[in-house]
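Only one protein chain is missing from this complex, and each of the others stays in its spot.
Each chain gets a letter, A, B and C, in the order it is written, and its residues are counted from 1.
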Amino acid sequence: MKKILNFINGEWCEASTGKFIPVLNPANGQVLAEVTQSSKEDVDQAVQAAKQAQKSWRLVPAPERAEMLYKVAYLLKERKEHLAQVLTSEMGKVIAEGRGEVQEAIDMAFYMAGEGRRLFGETVPSELRNKFAMSVRVPIGVAGLITPWNFPIAIASWKSLPALVAGNAVVWKPATETPMVAEEFVKIYQEAGLPKGLINLVNGSGSEVGNAMVDHPGIDLISFTGSNEVGAAINGRAGALLKKTSLEMGGKNAITVLEDADIDLAVEGILWGAFGTSGQRCTATSRVIVHEAVKDTLTEKLLSRIDELKMGNGLDESVKVGPVINRSALERIDEYVKIGQEEGAKLLTGGKIAAEEGLGSGNFYLPTIFTDVTSDMRIAKEEIFGPVVSIISVNSLEEAVEVNNSVEFGLSSAIYTADINNAFQAMRDLDTGLVYVNAGTTGAEIHLPFGGTKGTGNGHRDSGTASLDVFTEWKSIYVDYSGKLQRAQIDNY
Amino acid sequence: MKKILNFINGEWCEASTGKFIPVLNPANGQVLAEVTQSSKEDVDQAVQAAKQAQKSWRLVPAPERAEMLYKVAYLLKERKEHLAQVLTSEMGKVIAEGRGEVQEAIDMAFYMAGEGRRLFGETVPSELRNKFAMSVRVPIGVAGLITPWNFPIAIASWKSLPALVAGNAVVWKPATETPMVAEEFVKIYQEAGLPKGLINLVNGSGSEVGNAMVDHPGIDLISFTGSNEVGAAINGRAGALLKKTSLEMGGKNAITVLEDADIDLAVEGILWGAFGTSGQRCTATSRVIVHEAVKDTLTEKLLSRIDELKMGNGLDESVKVGPVINRSALERIDEYVKIGQEEGAKLLTGGKIAAEEGLGSGNFYLPTIFTDVTSDMRIAKEEIFGPVVSIISVNSLEEAVEVNNSVEFGLSSAIYTADINNAFQAMRDLDTGLVYVNAGTTGAEIHLPFGGTKGTGNGHRDSGTASLDVFTEWKSIYVDYSGKLQRAQIDNY
Amino acid sequence: MKKILNFINGEWCEASTGKFIPVLNPANGQVLAEVTQSSKEDVDQAVQAAKQAQKSWRLVPAPERAEMLYKVAYLLKERKEHLAQVLTSEMGKVIAEGRGEVQEAIDMAFYMAGEGRRLFGETVPSELRNKFAMSVRVPIGVAGLITPWNFPIAIASWKSLPALVAGNAVVWKPATETPMVAEEFVKIYQEAGLPKGLINLVNGSGSEVGNAMVDHPGIDLISFTGSNEVGAAINGRAGALLKKTSLEMGGKNAITVLEDADIDLAVEGILWGAFGTSGQRCTATSRVIVHEAVKDTLTEKLLSRIDELKMGNGLDESVKVGPVINRSALERIDEYVKIGQEEGAKLLTGGKIAAEEGLGSGNFYLPTIFTDVTSDMRIAKEEIFGPVVSIISVNSLEEAVEVNNSVEFGLSSAIYTADINNAFQAMRDLDTGLVYVNAGTTGAEIHLPFGGTKGTGNGHRDSGTASLDVFTEWKSIYVDYSGKLQRAQIDNY
Partner (left out) sequence: MKKILNFINGEWCEASTGKFIPVLNPANGQVLAEVTQSSKEDVDQAVQAAKQAQKSWRLVPAPERAEMLYKVAYLLKERKEHLAQVLTSEMGKVIAEGRGEVQEAIDMAFYMAGEGRRLFGETVPSELRNKFAMSVRVPIGVAGLITPWNFPIAIASWKSLPALVAGNAVVWKPATETPMVAEEFVKIYQEAGLPKGLINLVNGSGSEVGNAMVDHPGIDLISFTGSNEVGAAINGRAGALLKKTSLEMGGKNAITVLEDADIDLAVEGILWGAFGTSGQRCTATSRVIVHEAVKDTLTEKLLSRIDELKMGNGLDESVKVGPVINRSALERIDEYVKIGQEEGAKLLTGGKIAAEEGLGSGNFYLPTIFTDVTSDMRIAKEEIFGPVVSIISVNSLEEAVEVNNSVEFGLSSAIYTADINNAFQAMRDLDTGLVYVNAGTTGAEIHLPFGGTKGTGNGHRDSGTASLDVFTEWKSIYVDYSGKLQRAQIDNY
């Protein structure tokens, strides 16, 4: 049986507990490997290694740090297919999406390598004579990364790459469900020649390893992607310790379809947004807000396409919808479907665990559509994280915006409309961190800020140059070469 | 007796409790006014007004919002002397510094007004054909500002001006010691024509008003400047609620003086940094790290200048050192002096409450210098916030950096050296958010990021364009005009 | 008779020639003043003064330079109405537009004053250890400004304000037709306290004064707005002398109206774009490219509105269209109308010099619309600079883009369409420096780059932060503090 170990200070090692838990293929329940389960002690070792390594790393010229990231980029590219296979086998998403996710990590590696010669700070004029003023970005120190199973390599790349190019060291706890692709990613860092101690992988549970990271005084920053419950707990705990935090949490993303929209295009967007990755993307479409006038047409067209969504093992190229991550997810989804029905929503299709030939041993849930949903129902407000979408009808753009904005999350929203005025109004008024026009709620590009407003985050963004604001701080530098005491705001007025 | 009221939804009003407390002049104990003491209910009213007002404000073109800020700038400029007088009378700093502080608010008003036509976001190329991508800054909503008494108008300006120009509404709790200048500042906003509800002033204690602000679901962001204890408590509490926070807290700032430094210049910097504002600036110099070789010369020169530091009422132009803020501060400082002596530090001058003619009724503490201090003593590690400075000797730049970085704070540090290599090494290695070369630890300019590393903050910065990252979030917008479903990272590889 | 003098080295003085020419009101031929006519010698004096003054000015902290610009902003604001009156009387545009133009100068003054604390350069990581790298903006030296009569104060503000805030000195030759508002503007600079020699006004002809400026070795940069013929001549001459040049020249701007456009809105845009400022804006609409399907409707609606365009003296608030600048302009326009008719275009309205009561003594040309124009006609290709617009019909967006791009100019274009896909395609494909969607070809805002592609310019832009690239150069600074020889690209690979 393949064993997934920790990687601490440049060595692959078993956790101090000696315990392992199995890694399951969600498509068929098969045990793929077992993964070591760490304790506080392992976290502590990782942090010590990271602290030590960071002391030299910050002095390595950033362009030289970036050389290593370019190597990471090329290794990721070379192994794209292999990584996609590993990722699909432990996580379940269909292979085309697996490849897309690896591509995201590749793109991010090139992008962040490019920051080695950028990491721009500012030179500005001083208000005093013979004085020079500027700002530079400095690393934070040790970054603790806690990443989810739904984008196990993409999100890890979003966090580890900017952290490293900026001169930080990393302690990384991947999701317990997806340690295999994490191991592969760390091996690539290792092979690229990253000095020991700069990336440390600590496998284990959130309650044990995650909390130990949050509490450890040697970790200066927690960057977390996951659920709101866990995020809020981390944030309170880390907050009281005055630790920097960057959080990316839940969404309840909606596609709005206006009267004048290209309905067929909207249907494509909804199917891809709601059922891609079995609805387990943080940006998944879980609400459709449709103008009353086109509601029936849209619904019919959606239903007519449901049969195309072949379910099965994601490694099969013909499959369109894979399993959800595990049994308890399956049950939670089913629970929400029951709640929806109790709340009076009308189930149009799906609504149950798939039991067809060959699916029974996996965690498959039928693509599910509710209609006649109102915005106060729980299925219209809470994150389900499965292949379930709710249709809500409205009578105007203004009402659509209101419904869209009524939830506590603010990650992604999309609008389908042919009208430029509607589109620009929506761009302005949809209160989410990502807004799409005539495209679904998913499909962010790596060079733009990624994240959400309100309950989705704490103001920070992954991705793009915005993520540098998470992994660096500003140092303002003043050089007075006047040879005398000069007092800003006083001596010059 | 002058009464200071709240300002809520465009109206000056008494707090719901009916209670008032006196505002004292720290130079002579005189009661200057009394200030209303608010409760949760007042906070709630302010928040409701702010929420309502923000709905329209975000739609006002930013250049138009900025017009109001230019008016604020001009009114501040016009009333500079009056504001300085008010501020000195309730806070105690000498009038030249009072004017300097008002100037800081003026400069910030012009600067932030200039953001009305900037607030730059990015246009970037999309990775897909017929797709457009960009990011824009959006306001957070309602910003809760909690500001200290030591820079009662400057810090309020740092927070309220960017908040407003970016489209937020403000609920502001000033320090209980300095409500008078807060009232003046709000009047200026009012006079400049700021629509009602956009700035709300709620006077009262931190435990009542501050906590109510932190807990109120209608406040989206807390921007706090104050002590570490309070900051950590706020951050834990707000963090668990997933509220955005920006914190600016303590410092234990050092001036390093190397062998090759211009000693007279360093002496000027130390006197101004340690005893200006009676040591009550967050960037005050509270440690002097001096090379053994020049320690004696430096110490002598410092001592020879102590007599110039005339104490007294800050309104007297000839006074150089005013009172500290209140009686309990006086006692805390005196306590620290005793601790220092017990720890074995050698008291060179000062070390007691001033009892001279005319000072007894105020809160005056003699400028105090300790020498033979080691970096493990409490007086070398904890923030004293009074006119007390500790001399620590070292034998190299490396050791100086180590001592400088050994404290839990990371706000400001300064180095005096004639040598360019030393200077650049120090700029790189001093682990603080502000670094000065051949200038003291104070004197930040308003267009550079202000704030600190480690225990001083949570990664955010006031001042400059960096403060926009506190008061806005990124919205990434994608427009797909291809007329078909395009999948990033998948369809183009 | 009012005399307009030169302003050199802080003194108002007559030109060395002793000659004066009259300044005429184009609405009635009345002589308003007479203006001094300079020679090479005057230019030389101005340049010497500027060179001298610039030596100290570059050392004045930019925030302090900006203080003066804020004063300029306030004086412009205070005198807005007066300036508008002067401008309308010598230039002819209707008073509402005169006010708008002054507002543009006000906005620009505030904006450029804001650069005093910005003028951002970059800090970047060096590729070598113990080495620091950054770039700063430095002034060019003496900037020679040659400005046109159609926006006599706005364009002067676009050029002089960034020049000055960045640390340059200015020698300015305004158009001979509009010296009065130039004098007013310089007086404001004087009153704001700008040190002598920093702005020098030299009145006179292009052939004498303009050429002397281009040839003078003491002028480092020529920023010119005017015709293509003059621009090309200046550029060749200055180019051979390796002098920096920034040119803003002609346009042949089109409004495209697609099938799905809001026709009434398009009509508003065309009337304002084609006949505002009597067609004498560089961004004036001189072509309408309309989809065949809506051509008739559009044409009819346009014609039905022509009578609203009351002609007369611009100082009369009810007047919508003022005179053109002078007699020769009137004749040139009339010539073009004859050419159009000879080329086979169909004249729908206007087409002659206005001879009605009270207009005869001014330079009035009737608002003129041609239809059945083809893109190879001279009236469809050459800049007429008068109230003449040509309707060209097309059958698709692609054809509209092709027609739009077929001219040698590339200043401004506009498209009216309700469709978002059309709009974004047009934004991408219209080959002009300014693109408007559902707005006419005029109305640039001062904080965005202003200028055109192809024959319209030489790559530079006025306005916004882009104009800093005209008035500053980059200085890259490297500090090696390693104490040894390090060779980039060699020692680190």
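FYI, a contact is a pair of C-beta atoms (placed from the backbone, for glycine too) under 8 Å apart; a residue touches a chain by one contact, two chains touch by 3 or more.
For clarity, every value in this text was computed on a predicted model and none was experimentally measured.
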Touched by the hidden chain, restricted to displayed chains: A, B, C
Hidden partner chain, touching residue among C:22, C:236 or C:344: C:236
For chain B, residues in touch with the removed chain: 59-64, 116-129, 131, 134-136, 417-421, 423, 437-438, 492
Hidden partner interface residues of chain C, rising order: 96-97, 99-101, 103-104, 107, 122, 124, 126-127, 131, 133-135, 138, 140, 220-221, 228, 231-233, 235-245, 247, 249, 262, 265, 268-269, 272, 423, 427, 432-440, 443-445, 447-451, 453-455, 458-459, 461, 464-466, 469-470, 473-481, 483-490, 493
Touch residues of chain A, complete complex, unshown partner: 63, 70, 74, 107, 110-111, 113-114, 117-118, 130, 132, 420-421, 423-425, 427, 445-447, 479, 481, 483
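We take it that only the chains that are shown with their structure count from here on.
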Superposition rotation for chain B onto chain C, Cα-based, multiple of 5°: 180
Interface numbering overlap (same over half, different under half) for chain A and chain B: same
Chain centre separation (chain A, chain C; CA means) in Å: 48
Residues within chain A bordering two or more other chains: 122, 124, 126-127, 131, 134-135, 423, 437-438
